[in-house]
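As you look at this complex, bear in mind that one protein chain is not there, while each of the others sits in place.
Letters are used for the chains, namely A, B and C, taken in the order the chains are written, and counting of residues starts over at 1 for each.
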Amino acid sequence: MNRKIRMGMVGGGRGAFIGGVHRMAAALDGEIELVCGAFSSDPERSKASGEDLYLPANRVYPNYEAMIVGEKGLPENERMDFVAIVTPNHMHYGPARMALENGFHVVCDKPLAFNMQEALELAGLVKETGLLFALTHNYTGYPMVKQAKTMIANGELGKIRKVVVEYPQGWLSTRIEESEQKQASWRTDPKKSGIAGAMGDIGTHAENLAEYVTGLQIKTLCADLSTFVEGRALDDDGNVLLRFDNGAKGVLHASQICAGEENNLNLRVWGEKGGIEWRQMEPNTLIVKWLDKPAQILRPGVGALSPQATAHTRLPGGHPEGYLEAFANIYRNVAVCLRARLNGEAVDPLFQDFPSVKDGVRGMKFIEKVVESSGSEQKWIAF
Amino acid sequence: MNRKIRMGMVGGGRGAFIGGVHRMAAALDGEIELVCGAFSSDPERSKASGEDLYLPANRVYPNYEAMIVGEKGLPENERMDFVAIVTPNHMHYGPARMALENGFHVVCDKPLAFNMQEALELAGLVKETGLLFALTHNYTGYPMVKQAKTMIANGELGKIRKVVVEYPQGWLSTRIEESEQKQASWRTDPKKSGIAGAMGDIGTHAENLAEYVTGLQIKTLCADLSTFVEGRALDDDGNVLLRFDNGAKGVLHASQICAGEENNLNLRVWGEKGGIEWRQMEPNTLIVKWLDKPAQILRPGVGALSPQATAHTRLPGGHPEGYLEAFANIYRNVAVCLRARLNGEAVDPLFQDFPSVKDGVRGMKFIEKVVESSGSEQKWIAF
Amino acid sequence: MNRKIRMGMVGGGRGAFIGGVHRMAAALDGEIELVCGAFSSDPERSKASGEDLYLPANRVYPNYEAMIVGEKGLPENERMDFVAIVTPNHMHYGPARMALENGFHVVCDKPLAFNMQEALELAGLVKETGLLFALTHNYTGYPMVKQAKTMIANGELGKIRKVVVEYPQGWLSTRIEESEQKQASWRTDPKKSGIAGAMGDIGTHAENLAEYVTGLQIKTLCADLSTFVEGRALDDDGNVLLRFDNGAKGVLHASQICAGEENNLNLRVWGEKGGIEWRQMEPNTLIVKWLDKPAQILRPGVGALSPQATAHTRLPGGHPEGYLEAFANIYRNVAVCLRARLNGEAVDPLFQDFPSVKDGVRGMKFIEKVVESSGSEQKWIAF
Partner (left out) sequence: MNRKIRMGMVGGGRGAFIGGVHRMAAALDGEIELVCGAFSSDPERSKASGEDLYLPANRVYPNYEAMIVGEKGLPENERMDFVAIVTPNHMHYGPARMALENGFHVVCDKPLAFNMQEALELAGLVKETGLLFALTHNYTGYPMVKQAKTMIANGELGKIRKVVVEYPQGWLSTRIEESEQKQASWRTDPKKSGIAGAMGDIGTHAENLAEYVTGLQIKTLCADLSTFVEGRALDDDGNVLLRFDNGAKGVLHASQICAGEENNLNLRVWGEKGGIEWRQMEPNTLIVKWLDKPAQILRPGVGALSPQATAHTRLPGGHPEGYLEAFANIYRNVAVCLRARLNGEAVDPLFQDFPSVKDGVRGMKFIEKVVESSGSEQKWIAF
C-alpha cells in the first residue's frame, strides 16, 4: 500500500481551536491526508470550513452521521481510514460510537467522553471491534517525556517516592465565558463539559502525564476543588493529594485562575537515586538530578538518549520542536500502526506508543473521583 | 552610644553548622561584635571554639548558665547586649528563658522550641519583659521576598486566590544519620527535634514564608506526612493542602528525600490581577506575572522597587547577594532596633521587620497541626 | 482559485536533512502540497524517495532539468507552481536559474549560491522575470524575532548602539566529515560549499538575523576566521567586529567547534533606552531590558504583541512553537503571496515578509568580505 492514510474530521470548523491543531499535527509528517469532514453541526459552516481546507464539496458533510454513511458508501480505495473527533466533550461519544460501529478507526480529543458511562461503552466497543482508538493526551508525545518515562522504567531513579505534577493556567481568571470566547464558554458549561471544569480540561492531562511517566497508578486521593470566579458553575482550580500504588506520595494541582500563567504543565518525580524535572513550556529540556552527582541537562539529539526519545524527534539538537510536533507524534504513531495493519505487517513497539481508550477511562475516573472527594468530609477516596 | 552591639552566643562550637552562619550574618554589616560565648555543652569544646574565634579566655564560658551569670556580673559598658541561641531545638528554651529573665535580648534559631508549651512560655516572657526577641526565619530577610510582600500588601496582585509553597531538599534521601553526620543525627532524633522531622526543620520555613509574603493566615489544613527512609523515627516528607483566612487555597510540600534537590525553597502566589514567583536558590529575581501584560523580572537595584526591598539591599544591581546577606538583614535590623532602644530613639518601621516570638508560636502550631492531621481520618484540621 | 499551492522539490532525497524540513514546513499549514520532485542526482534514489513520499511515479523525475521540462509540459491546472531547492550550495544556481527562466517561482535554501557571480545573476533574473524568490533564512520566521524587529523599527529601544550576534555549534568539533556524515562532508568541501565553511553555513544566518532585526546594515568589518580541526579545508570558527551604517558597533561570532553547543543562535541589541535578547533554542521568549525599569518577558500570545508577531503565531500562549513553525512561516507567507498573485489580489504587507534574493546577495557579500578580511592585515574592510 503506497498511499497516505486518509483522515475524516468531526468538528474543527471555522472559529474552533483544537481542530486546526489536529490538522497541522496530522499533516506534519506527510503520512496522513485530510480527505473529508463534518466540521460543524451547522451545515453551512461545515461547507465553508471545507472550502477553507481545499476539500472537494462532495467530501464535506453536513453532520457526522452523513459523513460516516457517505464514506462507508465510497470504494475502499477512496474512503477515509479513520475519524478524528475534535468536538467539545459532550460530542465525543456519538461520532466515536458510530465510527467504531461502522468499522472506522478513531482519534479522539480528550477527555474521552461526557461521563463515565459513555467512556465505558466506548471502551467496550473498542475491545469488541478491535479497531484502533487513540486519545490525544498530546503532552505524552514529547520526546523528553518519553525519555523520562524510559529512565524511570529502567530503574535509573530507583524506586519512586514523590511525584509533583502542576498545571497552572490563567486564562479563566475573569469571567470571559460571558464574552464571546468560544473556548471558555463550552468549557465552563456543565452541559457541554461534564461534571468538572479545570479538572476535566487540564487536570486529566496532569493525571495522565504523571501516570504515563512514572508507570504508577494513583490509588487514593484527597481533593479540594474551588470555583474562584463568581457565577461560574464548574471548578476553575483544584489541589489534590495523591497516593500511588507503590507507596509513593504526591501532589497534583491544576488551575485556570492563576493569573499570568500561560500553559505551565510541569512534572517532577523523585526516586531513591535521583529525580527528573520537565516543563512543557520549554519541552526540549529534561533536568535529571542525582543524589550525589551534578544534575544533567538532557536534550533531544545530544548524547545517547533512549530509543523512545529518539524515535519521536525529527530534528538535530538545538532545533526546538514544540507542541505541534508532540501532537504530531501521536498522529504519526497512529499512521504507522494503521499502515502496518492495512499491510498486515508487525509494528515496532516504539510506534505503538499513543494514549488509548484505557487512558481515557482512567481520566474519566479521575474526574469522577476528584469531584467526589472535593465534596466529601472523608479524607481519602479510593481511585 | 558610639559602639558596636555586643553579642554572646550559645551553641555553634566546632563542628556545628548554623552557629557559623549566625556569626557571619552578625559580623557582615559591622554593627555587631561577638564578645562572649558558651559554644558547647562540652566545656573543653567550648573553650577551643572560643580560641578559634579569637575571644579572650575569660569570655568563653563552659555553659550558658555560666555565661548569663558571668555577663550579668560585668560592668554595663562591657557586658553583652543580647544572646544568640544556635543550639538544636530541644536546647532553645533553657537559654532563651534564662536570658530573658536576666534582662538580655534574644536572637534564637527556629523552630522556637521543642514543643508548644515551651513556645507559649517564651512568648509570655517576651511580653512580660518587653525585651527584643528575634527568630531567624532567615528567608524572609531577602529583599525580593520583601518586595513581594509589599506588592501584595499594596494590592498590586488583587485579592489572593492561590498559594503554592515548596521546600524540597534531598540530603536525607539515605539514612545518613547512621553515619557521623551531626546535622542529620539530631534532626532525625525525636528527643532533640520534637514531634516532627522535615516539617519542623523546613516545613516551618515554608509556612512562615507563605504567611509573611501574603499577609494571610492558614485557617485549616489537611496533611499527609511520610517517612520514606526505613528506620527513621520522624517524617522526612510531607504534602499539605491549605485553606487561608481570606478564602485562598494552597499547597505546601516539603521534603528531605527529594534526591538531587539542594535547598529549593520557592513560593508562588496568584491573585486576581497577577502572580509572583520567587526561588530561594536564585533569590535576586522576582518574576511578576500579569493577567494581560508581559511578565516582569524584578531585581534588586533595577527600577523603582519598594522601600522595603531597597532598605535590605547592600549592593548595586547585578551584584548578587545571597543567603548570608538575607540572614544578616535580620541581625542588622535587630542591631538597629537595639541601638535605638539603648539610645532612647525611635526606629524607622522599615527596620522593625524581623520574625518575632509570635512567628515562633505560629510555627510550633503548624508542626502540631500537620502531625495531628497526618494521623487523622478527618479531612480538615483547624489551624 | 480554491486549491493548494503546488510545490516541486529539487534535492531532499533519502539521507538528506534539510529536504525533510522543507517538506514539513510546507505541509504544516495546509496551504501547499508537494506534487513532484527530483530528489537526487541519482535517478534511482530520486525514484525511491518519491515513493517514500507517496508521489505518483510520473511526477518523480531523474533530475531537475527533466522536472522543469516535464512540469512545464503539463496543463496549467496540474503543474507545479514553484520549485523548492534544497541541495548543497553548489547546486542552487542551476535549478534556480532554470526554474526562473521557465516561469516557476522559487524557494531556495541559503546561502543563495556558490559564489557572488551566481548570486548576482540570480538576482538579475528575479528582477527581470518578476517571479517570487524566497530564501530560507528561516530564523527570521520566529514570531519573537518579528516582535523584536518591530519594536526596534518603532523606536522603542531608541537609537541602536550595540549588536551582539552569536551562532555557536559544536558538531564539527572533530573531523566527522571523514566518516559517512553526509551533512558534514559537503559543508567542509570547498567544491560544494564555496569559499567559506562555518561562515557560509551559519555565519550568514547570524548576519541576516542581525540586519533583519535591527534594520541596520553592516558597513565595515574586521574578521578573524580559523580552522581548528586539522586537515579541514574551510573555516570552522570565526570572530568578527562589526560597524553598522548608523554608527552602532557590534560583534558576530559563529563556530562549529564549540564542543557541546547545539544550535545556539542568539541575538542581543541595545539602544539608548533599552535592549532585547533572543535565543533560538528557547525561541518563544524575548527578554526586553529597560534603562530604568524592570525587564519584561515577552511571549507569543501574552499581552499586546505587535501585529507582525501575532500574524506568525498559530497557538495560544504557552503552547511552544519551534523551528519547523518558524520555517513554515516562510512557506506560509510565500503561499499567501503566490495565491494573491494567482488570484490577482493584493497582499497584506504582514505576509510579504520573507527573505528575498536581495538578502541572498547580501549574505554572499558577507561571505566574501569576512574571508577577505580574515586574510588581510588591513583592520577594516568595507562591506
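Everything below uses one rule, namely that contacts are C-beta pairs under 8 Å (C-beta built on N, C-alpha and C of every residue); 3 or more make two chains touch, one makes a residue touch a chain.
Keep in mind that what you see is a predicted model, and the values were worked out from it rather than measured.
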So which of the visible chains would the left-out chain be touching? A, B, C
Which of these, C:G170, C:G203 or C:G360, touches the one chain of the complex that we don't see? C:G170
Among C:C258, C:V357 or C:V370, residue touching the chain not depicted: C:C258
For the chain that's not shown, point to the residue among B:K127, B:K191 or B:H319 touching it. B:H319
Just the residue numbers, please: which parts of chain B touch the chain that's not shown? 2-4, 17, 20-21, 23-24, 27-30, 34, 51, 53-54, 169, 171, 261-264, 280-284, 299, 301-302, 314-325
Where chain C meets the left-out chain, the residues are 157-158, 161-162, 164, 166, 168, 170, 173-174, 222, 224, 226, 228, 237, 239, 241, 243, 249-251, 253, 255, 257-261, 270-275, 288-291, 295, 376-380
Which chain A residues would touch the chain omitted from the figure, given the whole complex? 287-288, 290, 292-299, 302-304
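Keep this in mind: only the chains that are shown with their structure count from here on.
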Which one of the chains is closest to the middle, using the mean of its C-alpha atoms? A
Taking each chain's centre as the mean of its CA atoms, the one lying farthest from the centre of chain C is chain B
When the centre of a chain is set as the mean of its C-alpha atoms, what distance in Å lies between chain A and chain B? 44
Can you check how far apart chain A and chain C are, centre to centre, with Cα atoms defining each centre and the answer in Å? 34
Shared-interface residues of chain B (touching two or more other chains) are 288, 290, 295
